[in-house]
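For this depiction, one protein chain was excluded, whereas all remaining protein chains were kept in their positions.
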Amino acid sequence: MMTATHDSATPDERSRLAPSQHPEEAITSSAPYCLASREGHPEKTIVTVGGVRIGGGVPVVIAGPCSVETEDSIIEAALAARAAGAQLLRGGVFKPRTSPYSFQGLGLAGLPLLARARAESGLPVVTEVMESAMVEPVAEVADMLQIGSRNMQNFPLLRAAGRANRPILLKRGFAATIEEWLLAAEYILSEGNSQIIFCERGVRSFDPMTRNLLDLTCVPLLATLTHLPVMVDPSHGVGRGDLVPAMGVAAIAAGADGLIVEMHPHPDQSLSDADQAITPQALASMIARIERVSAALR
Amino acid sequence: MMTATHDSATPDERSRLAPSQHPEEAITSSAPYCLASREGHPEKTIVTVGGVRIGGGVPVVIAGPCSVETEDSIIEAALAARAAGAQLLRGGVFKPRTSPYSFQGLGLAGLPLLARARAESGLPVVTEVMESAMVEPVAEVADMLQIGSRNMQNFPLLRAAGRANRPILLKRGFAATIEEWLLAAEYILSEGNSQIIFCERGVRSFDPMTRNLLDLTCVPLLATLTHLPVMVDPSHGVGRGDLVPAMGVAAIAAGADGLIVEMHPHPDQSLSDADQAITPQALASMIARIERVSAALR
Amino acid sequence: MMTATHDSATPDERSRLAPSQHPEEAITSSAPYCLASREGHPEKTIVTVGGVRIGGGVPVVIAGPCSVETEDSIIEAALAARAAGAQLLRGGVFKPRTSPYSFQGLGLAGLPLLARARAESGLPVVTEVMESAMVEPVAEVADMLQIGSRNMQNFPLLRAAGRANRPILLKRGFAATIEEWLLAAEYILSEGNSQIIFCERGVRSFDPMTRNLLDLTCVPLLATLTHLPVMVDPSHGVGRGDLVPAMGVAAIAAGADGLIVEMHPHPDQSLSDADQAITPQALASMIARIERVSAALR
Partner (left out) sequence: MMTATHDSATPDERSRLAPSQHPEEAITSSAPYCLASREGHPEKTIVTVGGVRIGGGVPVVIAGPCSVETEDSIIEAALAARAAGAQLLRGGVFKPRTSPYSFQGLGLAGLPLLARARAESGLPVVTEVMESAMVEPVAEVADMLQIGSRNMQNFPLLRAAGRANRPILLKRGFAATIEEWLLAAEYILSEGNSQIIFCERGVRSFDPMTRNLLDLTCVPLLATLTHLPVMVDPSHGVGRGDLVPAMGVAAIAAGADGLIVEMHPHPDQSLSDADQAITPQALASMIARIERVSAALR
């Protein structure tokens, strides 16, 4: 049985579990994800993002557009998110797109726009990083870094995230098992960063009626396996704005620590993922219901 | 566009949409499931089972053991289910088992035991039918007939269920699309029985940590597509008793009209599916939480 | 460890492994599919259908239309199948259709047409049964009974097939594991019929480009697990006629004992599954390639 120490309060501290590059040094463990495991760490970890506590029993909503498009639009979205009751702002500047010919995001040029939206709204910001070289520059601006589904097993990126001084929102790969997901977190943890939030966003399945198959069972399941918080992304999970609020409420009822939701003041003008964005009004209504459900279950 | 009339109050009435056995008579329709569709039937159907209304806004819980084993045990289970707050009793007499060498249920001999448990507890009973020849004898005792996942596309059975004077709990096939499920209901509806409740129970997926992948998104999705009620079976959906209550609560939050749950007074003595059964205490606790969530969302 | 005897030459003989309806009598076994298993039966079973041997090293092709439509068309198809090199004729009279409003097959009225086509062509015939009550009447005419994917776990039907005096073509359920499939065969075997051929026809998956995902790996895998022959249905497996011949050849190269292929003299006139039917010319060309590959591997 492997032993390892980590301290959720000091994400900077480097683990001594350096990856082995020599066969004979490979570490084996009876618990394959010993740092993420709840076994040696029974109390739940609370991750704090720009002052907002995630994992402490009160659900947190991250909302915003799929991608940062213009300064005006991201500020408008941030103010709308805050007015609707969201506590963090999402907005992509690097957009992983299936086709090289689709809009790829503004890149680094989008970061000042995010910072501006934060200044105007007071909401901490979350944005995606797609390669290790971008972790540092993005971490200078963003309050939390997101690792997207396609990169859940991008191990160099996970290691870089493990050396960042920012919390990480780790999305589930779209055909990843729970164990693979925990081990992806273990890559980050083993580099010294224990400020990790799991984010379920649906797995690939056979029914064309929804974009993905949202796996809410992973929420109570992860609670038995890990001390880290779990959020849910119903927007990618179902891919249809009309079903997002019901699934957001269900996620909270299943025990999720919060949601990340695509919200756009004018969904039909969104440059990407227009079908799954909800309006600020729908967001406000969903947050009201989440609060009632959360209170009913406390 | 096809037109068809049906009346949810008269399950006995035969539809004039008889199945065609001559190519030239095959009926085509722009809405492939015209009788199940919400389009021509905007108001929600309420299905009444032994006096219990399902689909009327108050969640209903069906609970009981996987299979009827002895008279004493099914009566004990029925009383425990009622005490915990359940409104209907489940218990299988015909058990579809993967192996021919597993316990197959008591068969017709189990029906009087179910009737006795109903008499003792006052709870209407739900049990599975596996072939068309069994529909009539089972319908003489049971208050609702269940068609299991493996039989969702057993078309002769669906037709026989369509001619039965009992409500039908139609479970989703474990790799069935929503459209296939709606069309399976259409087989029943087109024979004249419109007392149908859909029951989600998880689809097959790749992660060995849970028995199936519970698809709660189908709950709000079906609400947009059909006027028929939708229940959820978290027991088969996740296959682990410790995760059942959280997913039951989540299902109600997603809008389900009720749950069907495996409950056993002594789960470790169950002859089948012991891992997924919950105790009467866990059931009572889950029902209390369901009621709070349901009230919070009304 | 369970012991059971069976003799592949006497499908009529009833097994003494009657299904238990009493909990205490349930039989357990260390090999869950002891009659199908290769362990106690190392030599391969050869199934003979109307004089055609399947499993003996020479691949056999079953071809014909999805459904029997008219006497003229089924005779034309049978003669075309024979001319192309097929050794058995397929043609459905009971058609399991997703929608109750689709053409459901001619039913019993189709059997004399099949018999006529056999008389004209000399090809033994294979057709599907969908419920236990139909096993006997269909077995009076058909040389082999097919149990379709949707009915792979229709246990009353499997038992009835186990009492039939005809070989059974047992298709894989579209989300069935290999073990579940072997256990479905065990239902037939335990009733005394050991003339069973497994038929892979694709499993459900996520890519909309093909109808199903053809699992050819099951061919060599089953060869390690069971003594029974294995055929492949590339037509349902891929759902596109242009890809059928390549996958038919690949199936034989993987070790399959034969193929069942949808062939229609005029695919665009087919009342069902027109996209996946191939022409007699394409069938002849595929059979020629199969023979060359089979010879190269002997």
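In this document, chain identifiers A, B and C correspond to the written order of the chains, with residue numbering beginning at 1 in each.
Throughout what follows, contacts are C-beta pairs under 8 Å (C-beta built on N, C-alpha and C of every residue); 3 or more make two chains touch, one makes a residue touch a chain.
This one's a predicted model, so the numbers in the text were calculated from it and none came from an experiment.
Among A:127, A:190 or A:276, only A:190 touches the chain left out of the display. One of A:45, A:154, A:195 or A:294 touches the chain omitted from the figure, and that residue is A:154.
The hidden chain makes contact, of the residues C:129, C:216 or C:283, with C:216.
Interface note for the absent chain: among C:178, C:228 or C:259, the touching residue is C:178. Listed by residue number, the positions of chain B touching the unshown chain are 204-206, 208.
Against the chain not displayed here, chain A makes contact via residues 2, 17, 19-23, 26-29, 32-33, 69, 96-107, 109, 130-133, 150-151, 153-157, 174-175, 179-180, 183, 186-187, 190, 203-204, 271. Touching residues on chain C toward the chain that is not drawn are 175, 177-179, 203, 205-210, 213-217, 219-221, 224, 237-238, 242-243, 246-247, 249-255, 289, 292-293, 295-297.
We take it that only the chains that are shown with their structure count from here on.
Look at the CA centroids: the one farthest from the centroid of chain A belongs to C.
Work out the mean CA point of chain A and of chain B, and you get 36 Å between them. Annotation: 48 Å between the Cα-based centres of chain A and chain C. One finds 32 Å separating the Cα centroids of chain B and chain C.
Of all residues in chain C, those that touch two or more other chains are 204.
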